[in-house]
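Selected chains from the complex are presented in situ; the others are not included.
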Amino acid sequence: SHGSYQGNEFPGVVTGLAWTAQGGEILFVESSQSKGKGGLTLTGNLGEVMKESAMLALEYLKSHTDELNIDSSVFENSNWHIHVPEGAIPKDGPSAGITMVTSLASIMTKRKVRKSIAMTGEITLRGRVLPVGGIKEKILAAKRAGIKEIIMSEENQKDMEEIKEVYLKGLKFRFVKTISEVLEYVLLKK
Amino acid sequence: SHGSYQGNEFPGVVTGLAWTAQGGEILFVESSQSKGKGGLTLTGNLGEVMKESAMLALEYLKSHTDELNIDSSVFENSNWHIHVPEGAIPKDGPSAGITMVTSLASIMTKRKVRKSIAMTGEITLRGRVLPVGGIKEKILAAKRAGIKEIIMSEENQKDMEEIKEVYLKGLKFRFVKTISEVLEYVLLKK
């Protein structure tokens, strides 16, 4: 089912974690790149805050090309599209920030994303990863979906204490401070 | 009546299946291509989610030109228009995704669509076909309209169980995982 982790066969596809009234859920962020003039379009029934995360992700990458070995001319001759299935479900909030920046970085570098990983965290323009809510529900959803490793903000480490050990079994956690740490770890060598 | 299947004499015309409060219904997705700069315009009283499906369909094709033997310069010197009759009826939801991507692929390749087929399914940017609702009502509508074969997501196969065999008589079903499978099957050789 599309509620399960689906492998990492394509660059640009990254697994995130959402938290809704119905509980935690995994979600996929998909990016494509085409000829253009630097435009960014978005689909997937996204709210304003989530759209801002996507803009932020693109701006971050524009000013960190060196770090990722991205030829900065790509920002003048490409467009990007980010889609978050499923279209019928409204989505919002800043917590897909690291998922989006990873998705765009993956499609720009053509580097696939490390297997069996999900991530959740707000990003800032200078590259910090901020904590987000719903950690417990997100962990349960990740486990159900077959995820093996979860990336979160260092500031979410405190939320782990309230989660029973049995739920954490079989999951690795990686707590990060910056987008750089995320990209360095999850983007695979070509 | 325009509630019946109408043949496949034009590229760009594809039969979909809608599900409304009044039950299932067939619908037609029509595309035209003209000189332009890559623009996409939409008519037919479409809601936001359905408009996003059309954007998604175009983005998918932009990044899968090789597979369909589409000259990618077409995205720089053409515009597309997608219309879904009838104009007085508001339409929404993601389930026309495969109908739209098939319609655009058909008009771009000038390949007509296989006869007597209807389809329903959400699409994603990486090319998956997701399950949709209202399968029973859609099947009844397709049959009434003279459809012989229906294409759906593999994940909708489970919905078949709750439909009495008598309703399925005379209909073939094709369950798919990807947009590629759809296009390969329904787009006829020129």
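We call the chains A and B, going by the order they appear; numbering starts again at 1 in every chain.
FYI, a residue touches a chain if its C-beta (ideal position, glycine included) is under 8 Å from a C-beta of that chain, and two chains touch if they have at least 3 such contacts.
Treat the numbers as computed from the prediction; the structure is a model and nothing was measured.
*Asks:* Note that 2 identical chains are shown, then give how many the whole complex contains.
*Replies:* 6
Everything that follows uses one rule, which is that only the chains that are shown with their structure count from here on.
*Asks:* Superimpose the Cα atoms of subunit A on the matching ones in subunit B and note the rotation angle, 0 to 180, in steps of 5 degrees.
*Replies:* 60
*Asks:* Just the number, please: Cα centre separation of subunit A and subunit B in whole Å.
*Replies:* One centre to the other, that is 30 Å.
*Asks:* Please name which positions on subunit A make contact with subunit B in the complex.
*Replies:* Contacts found on subunit A: 1-2, 10, 12-13, 28, 30-35, 41, 43-45, 81, 83, 85-88.
*Asks:* Looking at the complex, which residues from subunit B come into contact with subunit A?
*Replies:* Contact set of subunit B toward subunit A: 48-49, 52-53, 55-56, 59-60, 62-63, 72, 75-76, 93-94, 97, 122, 124-126, 128, 130-131, 155.
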